[in-house]
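Note that this complex is displayed minus one protein chain, with the remaining chains in position.
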Amino acid sequence: MDNLLTVSELETHFYVGGRTTKVLNGLDLSVRRGEIVGLVGPSGTGKSVLVASILGLVKPPGRIVAGRVRFNGEDLLKVNEARLKRLRGKDISLIAANPHTLLNPLIPVGAQVANFLMAHRPVSKKVALDQVLEMFRAVGIPDPARRLGNYPHELSGGMAQRVVISIGLICSPQLLLADEPTFGLDLTIQAQVLELMKSLLAQRPEAAMLLVTRDLGIVANYCDRVAIMHQGRIIESGETADVWRAPKQAYTQEILGAAALDRGPSPTPKASVATGMDG
Amino acid sequence: MVSTDIGGQVAGRLTSRDAALAAAFNPPRGQLAVITRYIRTHRAMQVGLLIVLGYALLAVIARLIAPYNPETATSATLQPPSLRHLFGTDVSGFDILSRVIAAPRVDITIAVTATLLALVIGTPLGVLAGFSRGVLGEVVSRIFDLIQAFPFFVLAITLLAVLGPSVVNLIIVVAVVNAPIYLRLIKSQTLYLRERTFIQAARVVGNTEFSLMFRHLFPNALPPVLAQVSINVAWAVILTAGVSFVGAGVRPPTPEWGLMISTGASNMFSGQWWVALFPGIALAVSTAGYALIADGLRDLSDPTRR
Partner (left out) sequence: MLRYAVRRLLIIPPQLLGISLVTFVIIRQVPGNPARAQLGQFASQDAVQRLATYLGLNRPLPEQFLIYLKNLLRGDLGQSWFTGHSVSSDLLVRFPSTLELITLGFLGSLIVAIPLGVLISLRGAGFFGRIAERFSFVYGLMAGAIPDFWFALILVFVFFHLLGVVAAPVGQLDLAVNPPPRITGMLVLDSLLTFNWVALLSAIGHLILPVATLVFVNAAPVLRMTRSSIANVMDSDFIRFSRANGLPDKLIIRYALKNALLPIITLSGVLYTILLSGAVLTETIFSWGGVGQYAVQSVVNADWFALQAVVLLTASFSLFVFLVLDLLYAVVDPRIKY
């Protein structure tokens, strides 16, 4: 089985103000080793809730009520918290948007990344910091030695995001969950960051990435496969080129615009996917 | 590579929290139903409401149901609680029970009026201070800072000495002492909301600054304020009691809890515990009631805690 991650019939419900919202309503998704899968959907909770469900971090008023999340054959919904803690950061890691909100403002970034490394590997602080330095270099942070001692607020958005990526990759995880990793960054920085992640993953063919985004351009340029999410389920998925060329579902067609699109520089597709919360 | 997410970038990203907030405060007719349903399930708030309404009732009918006239001295001085005087009598022969239940009228009138006055003064000034990026906002803030720098208790009794210890003046003084709190609260809410994306979105769509201020900021800044109001009424009651305790507030023989505790203070040392005990309990219960309501309001306005 090449499948690194298989999500089957996942249902995550939220209970707010006396109403139940089925945010995930029977969701099926798979990610194979060596590929980048794009997850496309309306802005809002749906996609982030999927990420949280995979990591076992859904908190009240949300609850996972049904389904399976198989990672390397193991159903994450059935293991205990201790096992999940061992997996998080080491085998499955997360990076997300707004890097400045993800980093502890009171601690230098080098130490922060090192803490994540030391949490999963028995290394001393000094050795850890050396590896962090290497990682900073690999992700393209200029003058990395100096940056180790910087605080998050002293870094630009792009640099902070690279620090976040360092955290995501420092333990060489098998699955990287990237939740809108380039949101809010300058367009040129976005391109750099995505190229970087693509190349880092290319170096490790046993790993894979689930890239959650609203940006169709990113999907078109970086994702091998794409999954379209709508009203809590995946309504269409497949090779990006195929889906782009011949979208089967009405919703997919709506997103991609009336005309079929080539993978590559695209004519303007109709509006963005950010249509607000559905249902 | 062209990003196709232009719409998303302009309108800002609605996180689930923002969406919930927006839903909670721009609701259609459902809001009243939500509130009553909430109240029905939130026991602490029910207790609080019960207490406050109970005292309000006393404020109205106390003088009718009191066994003795609260302001008439009898010859039975310093009697411990008995069947004739359920709470005992004080050194001048006043029946303590009658005075304890007659006091809410004074205290509640002062506290509620003063708090509302403070709210009325502080809120618009707070919006102004938070919203205006210029000199005006600064000046207003600094002036109120000065008011807050005064030791509030000393300020209260000094102002009372200047104005004279009447109920109206007491209201004014308590209002003045509390207004800066509202100013600061509203100001910080305004500052916070000013930068939020949906305000920026509204601005993009073309709302003028003024209408922005009133239509969007105001309703969203209000809920934490309501919780603060409840707490403030409680403080106002305690402040009134404290001020009367040192003799600068309500004058005898008007029944007021602080005054009664003051009368009973020295008695406490010599063992006549009832004189100061009952007014204190009444005061504490009343304050607890307001605090419970405030807690309930706070939970109500934070949708993630419902």
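Order of writing sets the chain letters: A and B. Residues in each chain are counted from 1.
Methods note: contacts are C-beta pairs under 8 Å (C-beta built on N, C-alpha and C of every residue); 3 or more make two chains touch, one makes a residue touch a chain.
Only a predicted model underlies this, so the values are computations on that prediction, with no experimental measurement involved.
S.K.: The complex has one chain that is not drawn here; which of the drawn chains does it touch?
M.R.: The undisplayed chain, in the complete complex, is in contact with A, B.
S.K.: Of the listed residues A:L50, A:I167 or A:L194, which contacts the missing chain in the full complex?
M.R.: Here the residue in touch with the unshown chain is A:I167.
S.K.: Just name the one of B:G88, B:P104, B:P180 or B:G242 that touches the chain not displayed here.
M.R.: B:G242
S.K.: Would you write out the residues of chain A that touch the absent chain, in ascending order?
M.R.: The list for chain A reads 52, 55, 57, 85-90, 93-94, 96, 98, 101-107, 115-116, 119-120, 151, 153, 167-168.
S.K.: Could I get the residues of chain B that touch the absent chain, sorted low to high?
M.R.: Residue positions of chain B that touch the missing chain: 146, 149-154, 157-159, 161-162, 164, 231, 234, 238, 241-242, 245-248, 258, 261, 264-265, 268-271, 273, 276-277, 279-280, 283-288, 291-292.
Everything that follows uses one rule, which is that only the chains that are shown with their structure count from here on.
S.K.: Using mean CA coordinates as chain centres, what's the chain A-chain B distance in Å?
M.R.: Here the centre of chain B sits 47 Å away from the centre of chain A.
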